[in-house]
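Below is one structure. I have some questions about it.
Apart from one protein chain that is not included, each protein chain of the complex appears where it belongs.
What follows is subunit A.
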Amino acid sequence: MTTQPHENTLEIRQLNATLPNGMRLLRDVSLTLEPGEVRALVGESGAGKSMIGRAVLGILPSAVVHSSGDILLEGQSLNAMRPKTRRSIVAKMSALIPQDPLTALNPVRKIGPQITDPLVRIHRWSRDRALKRALELLERVHIRNPERVMNSYPHELSGGMRQRILIAAAFAPSPRLIVADEPTTALDVTVQKQILKLIRELQRETGTAVLFVTHDMGVVAKISQKVTVLFAGRVLEDAPTEAIFNDAAHLYTRGLIAATPTPNATAEPFRPVPQDLIAQLQRDTQAEDVRFYQGGRK
């Protein structure tokens, strides 16, 4: 059956995630990510953007019940794997750029081992090679004194520096896939721009596919080739970025784009996504829930 070459780095098929109380976090989410592609996941808070990233990496909160669906990394079904194999495959192929650089580094461990540990542990590199690669990457993300930084504790560095370190750590093993979970939200605007630029540059150099979780349409326009719009854990629209910005198929997407604040606030007043549209979408979701539970598709 699997004679044709699998070209997708990541393929999510009909992924559902449910809380024990029956609340559905993800509803039949399907998406694909080609090698070297950047796909943005957009939606409002609670739309399930981060959940998708966490599901791929296998770090869903323990309360979440996986009800159905499958995730394929380069054609390998994660469902079919035993947990141990799954973790090592995921660790080998993917990495995370976390949201909050302040908590994403262990405060009592030096930076150096935090970057090199996974390289040695998972990729079986020698210490020297890992160290060289870490220094190289730190320099690449414009950290001025890499040797000193490797010997520092996280609290001795600024938030922007820490985020750059995390980016370096994520790209160090040249993974096939990186999940960037709102990597710029915790930073101030001037730093945001540099960080985005860095991620884009490194992504192009390494040819890594990136699943970029964000709620910022401005960021979407800058970084991604494809966009998946989510609402209440459901995919509303899946299209190339240009198409989304020029001619979005879904009203909600148009609402999101229109709701992006512009620097020229006086000329164009801020327009949030219309309330009646959101109400309509919520009714749809509820109706869909009813079908889901009555259909006995569990």
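To be clear about the criterion, contacts are C-beta pairs under 8 Å (C-beta built on N, C-alpha and C of every residue); 3 or more make two chains touch, one makes a residue touch a chain; residues count from 1.
The rule is short, and it goes like this: contacts and distances are computed from a predicted model.
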Choose one: "Flagellar transcriptional regulator FlhD", "Paraquat-inducible protein A", "Anti-sigma factor antagonist" or "Peptide/nickel transport system permease protein". The correct choice is the protein name in UniProt for the chain not shown.
"Peptide/nickel transport system permease protein"
Among A:Leu31, A:Ala95 or A:Ala232, exactly one should touch the missing chain; which is it?
A:Ala95
Can you work out which residue in A:Glu44, A:Glu74, A:Asp117 or A:Asp284 touches the chain that's missing from view?
A:Asp117
Of A:Ile12, A:Ala104 or A:Ala248, which one is in contact with the hidden chain?
A:Ala104
Contact partner of the left-out chain, one of A:Arg127, A:His155, A:Lys193 or A:Arg291:
A:His155
Subunit A, residues in touch with the chain not shown (by the definition above):
57-59, 62, 87-88, 90-92, 94-96, 98-100, 103-109, 114, 117-118, 121-122, 153, 155-156, 166, 169
